[in-house]
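Only a single protein chain was left out; the remaining protein chains are all shown in position.
For reference, chains read A, B, C, D, E, F and G in written order, and residue numbers begin at 1 within each chain.
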Amino acid sequence: MAKELRLMKGNEAVAEAAIRAGCDGYFGYPITPQSEVMEYLMAEKPHERTGMVVLQAESELASINMVYGGACCGKKVMTSSSSPGISLMQEGISYLAGAELPCLVVNVVRGGPGLGTIQPSQSDYFQATKGGGHGDYKLITLAPSSVQEMYDFVKVAFNLAFKYQNPAMILSDGAIGQMMEKVVLEDQIPRLTETEIIKKCPWATTGKTPDRERNIITSLDLDPARQERHNLKLQEKYKKITENEVRYETIDCEDAEYIFVAYGTSARICLKALQLAKEKGIKVGLFRPITLFPFPVNQIKEMAGKIKGILSIEMSAGQMIEDIKLAVEGKIKVEHYGKMGGIIPSPNEVLEALEQKIIGG
Amino acid sequence: MAKELRLMKGNEAVAEAAIRAGCDGYFGYPITPQSEVMEYLMAEKPHERTGMVVLQAESELASINMVYGGACCGKKVMTSSSSPGISLMQEGISYLAGAELPCLVVNVVRGGPGLGTIQPSQSDYFQATKGGGHGDYKLITLAPSSVQEMYDFVKVAFNLAFKYQNPAMILSDGAIGQMMEKVVLEDQIPRLTETEIIKKCPWATTGKTPDRERNIITSLDLDPARQERHNLKLQEKYKKITENEVRYETIDCEDAEYIFVAYGTSARICLKALQLAKEKGIKVGLFRPITLFPFPVNQIKEMAGKIKGILSIEMSAGQMIEDIKLAVEGKIKVEHYGKMGGIIPSPNEVLEALEQKIIGG
Amino acid sequence: MTEEIIIAGFGGQGVLSMGKILAYSGIMQDQEVSWMPSYGPEMRGGTANVTVILSDNRINSPILTQYDTAIILNQQSMDKFEPEVKPGGLLLYDPNGIIRPPERKDINIYKIEASKEASNLGLPKIFNMIVLGGYIKIKPIVKLDNVMLGLKKSLPPRYHHMIPDNEKAIKRGLEIVEDVQKV
Amino acid sequence: MTEEIIIAGFGGQGVLSMGKILAYSGIMQDQEVSWMPSYGPEMRGGTANVTVILSDNRINSPILTQYDTAIILNQQSMDKFEPEVKPGGLLLYDPNGIIRPPERKDINIYKIEASKEASNLGLPKIFNMIVLGGYIKIKPIVKLDNVMLGLKKSLPPRYHHMIPDNEKAIKRGLEIVEDVQKV
Amino acid sequence: MAKVKGDIVVDIERCKGCEVCIDACPTHTIAMSEDVNGKGYHYMQNVHDACTGCTNCAIVCPDGVITVYRVKI
Amino acid sequence: MAKVKGDIVVDIERCKGCEVCIDACPTHTIAMSEDVNGKGYHYMQNVHDACTGCTNCAIVCPDGVITVYRVKI
Amino acid sequence: MAETLTKQDIIKDENIVYKKTKLMTDKVLSYCPGCGHGTTHRLVMEVIDELDAQANTIGIAPVGCSVLAYEFMDIDMQEAAHGRAPALATAIKRLMPDKFVFTYQGDGDLAAIGTGETIHAANRGENITIIFVNNGIYGMTGGQMAPTTLPGMKSSTCPYGRDVKMMGYPLKITELIARLPGTYFVTRQAVHTPANVRKTKKAIRKAFDLQKQNKGLTFVEVVSNCNSGWKMTPVKANQWMVDNMFPFYPLGDIKVDGELVK
Partner (left out) sequence: MAETLTKQDIIKDENIVYKKTKLMTDKVLSYCPGCGHGTTHRLVMEVIDELDAQANTIGIAPVGCSVLAYEFMDIDMQEAAHGRAPALATAIKRLMPDKFVFTYQGDGDLAAIGTGETIHAANRGENITIIFVNNGIYGMTGGQMAPTTLPGMKSSTCPYGRDVKMMGYPLKITELIARLPGTYFVTRQAVHTPANVRKTKKAIRKAFDLQKQNKGLTFVEVVSNCNSGWKMTPVKANQWMVDNMFPFYPLGDIKVDGELVK
């Protein structure tokens, strides 16, 4: 069968991917630049296509707590929003992580802080990877850099979320959300039946049957010893994720003297900068982290032994650079170049920054 | 005049300090372990003592946005909460930072993630220092380690907040909030009159008089170029704060071979561990960051040249340790020891960890 | 082959859908494509533009500061994008509403009276298809057949009755586009 | 001098305020003090305890796992804290409700029939002051005058009429405390 | 009309001594103990033989510590 | 009764051509232009001489682009 | 013959006329002596038991004194963030429309921080049941003022009594809820006397029956004492409740069959 091709916005790709991944429920609230996710879903009548529930909530607070409710039932549930809306979800996200619930949160990042701008940005890296909510927790964080990846990562994220019983986040940005590219669609995965859910998620609150104890989903434990054990268990899990789930892409890195590290839209800009660099005879490669948590620490550490310097390209004041530096441990020079406020750096600027801050600096 | 002495809880000290610092408004919502802040204020009738407004809001969301409203008027305003409540404030905090508003947020941290426990913890370090909300911003973050500091830092925080037009946070924990110690009280500072506010905060929305343009407080700018300029200005400010406002304390560090780095309650535990270490002939000192942002990067870097290793003691899975490592740049060994879930490590455990992870390791 | 295009005009002129049809046409001939709009409230009543890239290879940056082709439909866009056409590149514009026509000498400039023609035909909505026709006449990077396929793909089935009019408009565009510098 | 004390019992027994008066007494004689309660909903109906430290020097950890003195007012607290008294330290308890009296040989054990005495006096609320009296009899780390000052400081003025009863209770405590091991 | 006779069993270790049941008993057959239970609470007990098994005490007891029995006589 | 005569001035560059004013005019003295302004909008203009200066058009104009004048005659 | 009946004759399993429902676990309730939460818990479980719905019920515990409800109710339960239970319930019911879904919430939870979620779930007409325990105070956190605290009533954050000019009026959220088209049955009850307990149970039963019929949101308020927060003995607290709470929060049905009463 010929593969199904579509020209889609990143946001639309997320929506279509959700339906095809057998998602049970989407709960969201409009915000630019990601409102097309819910708009696409509503237009598609997924309740007719697969029985998927799509509900416009009264706020992001309600959305994330609806996700919590659904996730407790072992359902494949998700929400999407953009920066200010994701900030409002931080309590809920901390609860989801604390209660070890699988779910998907998509952040189509815009420029902050505050109301900021609706233009693309990457300034929510810290929030996503270090924990914008309270307590020690981690989100599995995937950073797509094309519309195809916006599509693909929905399934990947759900799979990882259920594998580790942990919320997953797709950290995208306004550019990827709004742009259209060619997308290869996969076949529909059927939604799980209740019986299948009970088998896959024996912990889920599906109704206490005589054959088991009642299931309770909570993030509370007033007994410090038990609470500590729970936290240690979470840390064990994060370690396991770190060991098993690192994803990244390298381009022209084999004989590179310098490396750009960049994810998402920035990585696309760097791709072009690589071309320009080649024309100038500069040996630079691109290391693109795909998972931001787990961050490819070992891969970057290893690479650091072979190169002269790293330029971190982020549409922020420099956030991922901390993780790069933690990986590199002072062995080589690591600098940041980026733009803020919704501006996307140009490939020329990126290359210039490499020449000035790393090669010349 | 004899200094005024009181035995007070950390939470009560914050409240009394607020009144005496000439605070104009407190807006909060109950949550353990910090409800005494508002309870103390309400019992003190500050509207009679100084005219201070104290209001129990309907939620933490409302609280932080009341703080925003008051801060826009150049008023000295504050809120306090504990971890889940602070997570709910992340959008508001990002707005406050984006709009460059001075204010004070007190987080009396409890164990997370989620509802967690009401026992003390230090697992909100990332949230406070890296930005739990969206966008590139920083909170001036002070970490008291005694009730006296809970008292003193209220004034310090307000002063820094107004000096830099930036929100300040006191990052405390349930132990310091709940314990009583001796506090030396300072004299009442009168609240500013409207005329004084207009002079001190010419940007404040006090009503447009014919002698000036209207004042607008916003964090929005849809023009990316202007938005970027605004962000660059913020970054400049953070740099200046980093240059000028680092605070820390060192104890027994002069001839130390090893250093504990710890703040807040953990630092108190380390103090005792220093005693135990002395008895054993181990040369260890304590470096206590008082400002978490700005973090004493240079001071730790410098110290790293003279010692063999650092043990970071945190009541978390290890968060501040990243800032220590970023300062140390791989020069010496840096390890973490801590407890989670509301448990406070004992001095013995801390010393043992030093012996195992740093000295022996 | 890589063609980097900016299409810019007022909100209601069908800028985004013209770009979309063009992108879909690229897909129809197995190319990689990207379509990157300006977005947000500035679109409300204001200007709209979209960057379209068609390429035989993986597309890197979907956002550009220099274009092979600029298709310009109002004065603001002319002011903004005329300088951003690569030397040797193409600028195609509809003179309706243009007060200061383009002046560069190092690029190829074409005009198309699409707006006028659309109202002549009594079909103001297909104005953008006339422009598209003009463009593929000058730069036949996509085959007409593929444009027609792209058109069909990008329209929801409930609008398929409009295809004949659109086809007519594209073809009319092929005819009426003029090389300004030759004139 | 540093004295590290745990006071533990039921919620309603005045454990926290006993600790507070003790701490204030320390302040009255220019010492450093800390008072660290267990807190939160477990207090509701359940047990309550407070760690009090008085010292001539800066107090380091306000939370302890070993105490110079344990003042124990119910069985749960006995089970929990008897093992945590430092060798050579002091354990003072009220036998009311204690099923398993303390058994350690390496510490000094005293008992005080404060509960009984309080109901004899018809003043059940000052039970904790009797215990306090007993404690300062055994370990006069705070002077009685300073306790009285501390008491006054820690009571809001509207409760100052209760001071005489409290004083009586403290003094009674001084008299009735018994060395269990000597008995 | 058939007469009835009732009785109750109180789980005294779970009783919290709230006394809410006392007023609810139409036959005044229950009262609080002098003694306390392991939690330090005075507990409710049956002091007369007048119980009709009306269940009033049991259904107002917040802690659900009362079981009620009734027989027709 | 004194007769009145009015007139209006329209800031045509700010007019957005919404046509909300047209219906509001009791004397039908205003209409939309054929031409467009710099923003591409047809703008409102005075086409008759019947204006009474009633201000209706001005107060419904969302963009506040109309100034109304009136004289007693 | 009556005279010959011994205790042993009566206390036999077959003579049991009332015992704690098996859907309440054996765990000792964490509530203060005399607190209405315990009774209300039990009534909900009795109803679920009567409906034979253990396997088909998902309950949601709030943040508040009843945060540990899941320790006591022998059904599948979720613990919600403060105020958000109606959002959880919305999702659960929509994803599993055949289950009974209920939230159990206090007045701080439902009428302060959770106002938005409560009103919107009600307005959407979600087919869920809300059990709302109104004790006029924040019990869990130590007796602070709630939106429902009466004028003049003292709490730890209004130690001189609620001053409506400064602190606002008590919020009759139940009356507001009843005015929304999405609610079908709204009632206010209490559990301090056997008669009230029986009525409350009937109301809860009715709420669940209507939920089964997909009639929209059903809402049972239980006015209850918080004797700890009010600083009274349980018996005094119940009397105070009758004297002060009921005049302001009158008991009875507010909306029946989708129509406001009266």
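Everything below uses one rule, namely that a residue touches a chain if its C-beta (ideal position, glycine included) is under 8 Å from a C-beta of that chain, and two chains touch if they have at least 3 such contacts.
Please read all numbers here as calculations on a predicted model, not as lab measurements.
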Of the residues A:Met38, A:Met52 or A:Met179, which one touches the chain left out of the display?
A:Met38
Out of B:Ser59, B:Thr129 or B:Asn231, which touches the unshown chain?
B:Ser59
Touching the absent chain in the whole complex: find that residue among B:Glu16, B:Glu39 or B:Glu91.
B:Glu91
With the missing chain put back, which residues of chain G would touch it? List them for me.
112-116, 119-120, 123-125, 147, 164-165, 167-169, 171, 175-176, 179-182
Across the whole complex, list the residues on chain B that are touched by the chain not included here.
24-25, 27, 53, 55, 57-59, 61-63, 65-70, 72-73, 75, 77, 91-92, 95, 99, 194, 205-210, 214-220
Touching the unshown chain, chain A contributes residues 29-32, 35, 38-39, 42-43, 45, 47, 55-56, 58-61, 84, 114-115
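Keep in mind that, in the parts below, only the chains that are shown with their structure count from here on.
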What's the call on chain A versus chain B, same or different interface residues, using the half cut on shared numbers?
same
Using Cα averages as centroids, what's the distance between chain E and chain F in whole Å?
86
Find the geometric centre of each of chain A and chain B from their Cα atoms only, then give the gap between the two centres in Å, rounded to an integer.
29
In whole angstrom, how far does the Cα centroid of chain F sit from the Cα centroid of chain G?
62
So which bits of chain C are touching at least two other chains?
40-41
Multi-partner residues of chain E (at least 2 other chains):
16
